[in-house]
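Just below is one structure, and these are the notes that go with it.
Excluded from the complex is one protein chain; the other protein chains are retained at their positions.
== chain A ==
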């Protein structure tokens, strides 16, 4: 059993939790993820590690309510437990194993979309601890959905913010900001790391390919065990089939078949929706469109 020692709501439907998981905290590295399971009947939910503290033995996760399992997770409070919490899974970010003096010469740009800010955090923090200041673009729907601004600000060189509606920072998408920095302000980058919704990563990859900047993304396909034994998370990278849980989750963005990856994310869409509605609407849920009424 893994205790929730802290819980905060960061924005509408976005939650922060510190989980006591000594073994995971001891072994975690930037770029890796965990799998959490609420209780006996719960499913296994993969989440990228947002922070780790070896001394306090905690792992921080940040998640957005997108379906039934994350909704159930959001109802847990400080002092509650996860039945299962396993990790760290996946391969750490590639730069962790690079030569530090080489790394210091690299100009790195992180691009985070929505709740994707959370997995960016351990990476920029790790780089900062080695004396490397990266630039970061955070894209949010609006000002209220912006999270982790202050935490990130302290670890980076320049922080740029975009919102879809212009309620904070620049109005527009993260790709607009990349264009602005590279094409107008003539900034040069040797590496882009993008984490966020699959569609955002796809468009960042498309742009950076044109700009000729090597780009890494962290994929978030459907996962089951997270240890390489099922292939639910398989993606095509450079024409080869890879399992995101063991070969990734980070891959060369310019080699990924994003359309296939997005299509595979939708496999259980209707099942998930049905379950979500059933539990939100209780017995009144008719299993249909909600317009026809169950009892007529």
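Criterion: a contact is a pair of C-beta atoms (placed from the backbone, for glycine too) under 8 Å apart; a residue touches a chain by one contact, two chains touch by 3 or more; residues count from 1.
Convention: contacts and distances are computed from a predicted model.
The subunit not displayed here is recorded in UniProt as "NADPH-dependent glutamate synthase", chosen from "Protocatechuate 3,4-dioxygenase alpha subunit", "NADPH-dependent glutamate synthase", "Monovalent cation/H+ antiporter subunit C" or "Lysine biosynthesis protein LysW". Only one of A:68, A:135, A:155 or A:250 touches the absent chain when the whole complex is considered: A:68.
Listed residues A:8, A:83 or A:104: the one in touch with the omitted chain is A:83.
Contacts to the hidden chain, counted on chain A, fall at residues 23-24, 27, 37, 41-44, 68-69, 72, 83-89, 224-225, 227-232, 234-236, 241, 246, 260, 263-264, 266-268, 271-272, 275.
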